[in-house]
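Okay, structure first, notes after.
One protein chain omitted, others in place.
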Amino acid sequence: MAVLPLLSDEEASAEALAVFNDIREKRGIDYVNNFWRALAHDPDELKSVWDRLQTVMAPGALDPLVKELIYIAVCATNGCAYCVHSHTASAKAKGMTPDMHAELLQVIAMASRTNALAVALGVPVDDRFEAEVAKKGE
Amino acid sequence: MAVLPLLSDEEASAEALAVFNDIREKRGIDYVNNFWRALAHDPDELKSVWDRLQTVMAPGALDPLVKELIYIAVCATNGCAYCVHSHTASAKAKGMTPDMHAELLQVIAMASRTNALAVALGVPVDDRFEAEVAKKGE
Amino acid sequence: MAVLPLLSDEEASAEALAVFNDIREKRGIDYVNNFWRALAHDPDELKSVWDRLQTVMAPGALDPLVKELIYIAVCATNGCAYCVHSHTASAKAKGMTPDMHAELLQVIAMASRTNALAVALGVPVDDRFEAEVAKKGE
Amino acid sequence: MAVLPLLSDEEASAEALAVFNDIREKRGIDYVNNFWRALAHDPDELKSVWDRLQTVMAPGALDPLVKELIYIAVCATNGCAYCVHSHTASAKAKGMTPDMHAELLQVIAMASRTNALAVALGVPVDDRFEAEVAKKGE
Amino acid sequence: MAVLPLLSDEEASAEALAVFNDIREKRGIDYVNNFWRALAHDPDELKSVWDRLQTVMAPGALDPLVKELIYIAVCATNGCAYCVHSHTASAKAKGMTPDMHAELLQVIAMASRTNALAVALGVPVDDRFEAEVAKKGE
Partner (left out) sequence: MAVLPLLSDEEASAEALAVFNDIREKRGIDYVNNFWRALAHDPDELKSVWDRLQTVMAPGALDPLVKELIYIAVCATNGCAYCVHSHTASAKAKGMTPDMHAELLQVIAMASRTNALAVALGVPVDDRFEAEVAKKGE
C-alpha cells in the first residue's frame, strides 16, 4: 500500500542508514519499522523527525508513557491507521496495561462525542475561560 | 455564535436544571459553562453526556489530569476551539503546569507532523505490530 | 474574519451579479448570504457551486429536509462553523423541528464516538459487509 | 489489522457476552460484527455504547433510515473506512435504495466542497443566522 | 474493500460508459481507475465530477503539476489513502521528481505541525491579516 517503496539498508543513502543505525542503538532492537524506511527517501526530513521525536518524547514534566497516550489520541483523531498501530505498540512497550488502554479509548470516545456536539451547537467560548488572558491584556 | 440560544436556569426544563445543579454540586462552583447550557435543549443527551463524562474522567488506571491532557489532544486535532479552551481550563484546575502544557503541545505537534507523513507516504502497517493479535487468531 | 472582502452588488462582476439575482429569485428573499459574496471573486466557481447545489439539494429519492440534515452532519464533522450556522438556518426554514434537531445532534455525537473507537481499535472490515460486492466479482 | 484481538464468545467476559447476546436478540441474527468483538476488551464501554446506540437510533422525530444516512455522512467525513462499510450495510438493511445512496453521496460531496471553500475564504457568520439567538439574549 | 462493486464497461450504463471513453481519450490510455468505476453507479455525479475536474485541473494561472501537488496536500490531510495514491501517480505522470515529492511532504508535515499548535493555543487572527478587508468595509 506504500506510495514509495520502503528502503532496505542496502537501498538507503549513507545519511539515512546512519539514522537507521541510531534508531537501532537507541531502541536496543535491530528492527527498523516501515515509517522510517518510507521516510528514508528524504534523509533530511528523516533526520529532522527522528531527532525532534527523541527530544519531544523524552521524560520531562510529563512521563514518557503519558506522552505516548497523548500521541495515540492524536493518531486516532486523525484517522491514521499506521500511526495508531505503531504507537499502541510503543505504549505497550512502555508499560500501558489493558486497563489503561481501555480508559484511553474511553477518553478519546468521550472527547470525540462532546467535540461534535460543541461544533454542531456553535457553542461560544465562555468569558471565564479567557479570564487569565484578559488580566494580562493581549 | 451559538446555533441555539444558551438556556438560563429559568429557561431550562426541570430535568435540565437538575443536571445543572448536579454540575454545580460536583464541581463546587456556581458557574455552569456554555456547553451545558446549549446542550440543555435536549435534556436526555445532556444527562447522558454528563453522566458518562463523570465515569470516564474519574480516577482509574489513569490519573484524572492525564485524562484531561488526552482530551485536549483530541480537541486540538478536531480543531474544536471551544473544546480546547474549556479543557485547557480544566487541566489547569487539575494541576497542569506551564511545563506540562508546553510538553503537551510538543507531543500534539509531533504526532500531527508524523501522521501527515505516514498518510502521505501510504506506509503499510508492519507485520510486527500485528504479531500479538495474530497469535490469538482472529 | 474574511480572507477576501465580501463583494456587494456594486462590486460584483456582471456574471457574479447574475448568480446573486438567481439566488434571490429562487429563494424568494432579497438577502444574499456571505458565502456567495465571498465566492463572487471567482464567478465561474460561484456559478458552478450554485448550479450544482440546486440539483443536489432538490427533491429526489431523498426529501430536501433530509438532505439538509445530512449536510449539517458533514459540516459539524468538518468543524466548519459558518457551514453549521447557515445549514442549520436552511434546515429550520425547511421544517426542522427542535426534536428533529436534537435527534440529529444525538446521531452526530454517537457516530463521532463510535468512529473514534473503530479507528483507535483498528477494527478490520467484516467479510460480511463485503459479501454483496464479492458476489459481483470486482 | 486490529490493534487488539477480536474476542470470540469463549474469550469474552460474562458481561461482554451478555451484550453480544443482546445484540443477537435485538437484531435477530446470530452474527456479531467485529466492532463489538474489539470493544469487548472493555465491557463497560461496550455496554455504554450499545445501550446509547439503541436509544439514539430508535424511531423518533426522525426515521431510523434517515438516522443511518446521517451516520454515514459523519463516517465518510471522518474517513473511517470500517464505519462507512458497516453503516452502509445497516442502511441497506433498513431500506436504502441505490437512488437514495447516490443522492446521499452527492450531498456529502457537495457539503465537503462548500465546507472547504467556506473555511479557505474565512467567511464570517451572517448576522442573520444569529438573529433568533440574539432575540433571546445570551 | 469497496462499498459498491466496481462497474466494468459491460455493467456500466450508456451514460457512464461515455464518460469512461472520454477519460480514455483525454488521458490517452485504456485504463479507467477504480474511482470512476465506483462512481459509475451514479452517472450524473460521475459526469459532473469528471467535467469539473478537467476544468479545474487545466493549465491556468497555476501550472497543472502545481495543482496536483495542492490536490495531494488535501488528500493527505483528509486521510484519504485512495486519493493520495491516485494523485501521487498523477503528479508523477505530470513530472513530479523525487526531490519535489520530498519537499511536498516536508511542507505538508510542517503545515500539520503548525496547524496543531495554532489550534491548541487558540491563536487569535492578527488584525493585520484582516486590514485589507476592513479597508473595503464588509
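For reference, chains read A, B, C, D and E in written order, and residue numbers begin at 1 within each chain.
One rule holds in what follows: contacts are C-beta pairs under 8 Å (C-beta built on N, C-alpha and C of every residue); 3 or more make two chains touch, one makes a residue touch a chain.
Keep in mind that this is a model prediction, so the values were computed, not measured.
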Contact set of chain D toward the excluded chain (per top definition) | 72, 75-77, 79, 81, 84-85, 88, 104-105, 108-117, 119-122
Hidden partner interface residues of chain E, rising order | 1-4, 6, 31, 33-35, 38-39, 45, 49, 52-53, 56-57, 60-62, 66-67, 69-71, 73-78, 80-83, 85-89, 97, 99-100, 102-104, 106-115, 117-126, 128-130
Touching residues (missing chain, whole complex) on chain C | 1, 3-4, 41-42, 44-45, 49, 74, 78-80, 138
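In this section, only the chains that are shown with their structure count from here on.
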Centre-to-centre distance between chain B and chain A (centres being mean Cα positions), rounded to whole Å = 18
Whole-angstrom distance, CA centroid of chain A to CA centroid of chain D, is 26
Identify all positions of chain E at which a residue touches two or more other chains, and write them in rising order.
-> 1, 3-4, 79, 81, 84-85, 88, 105, 109, 116, 138
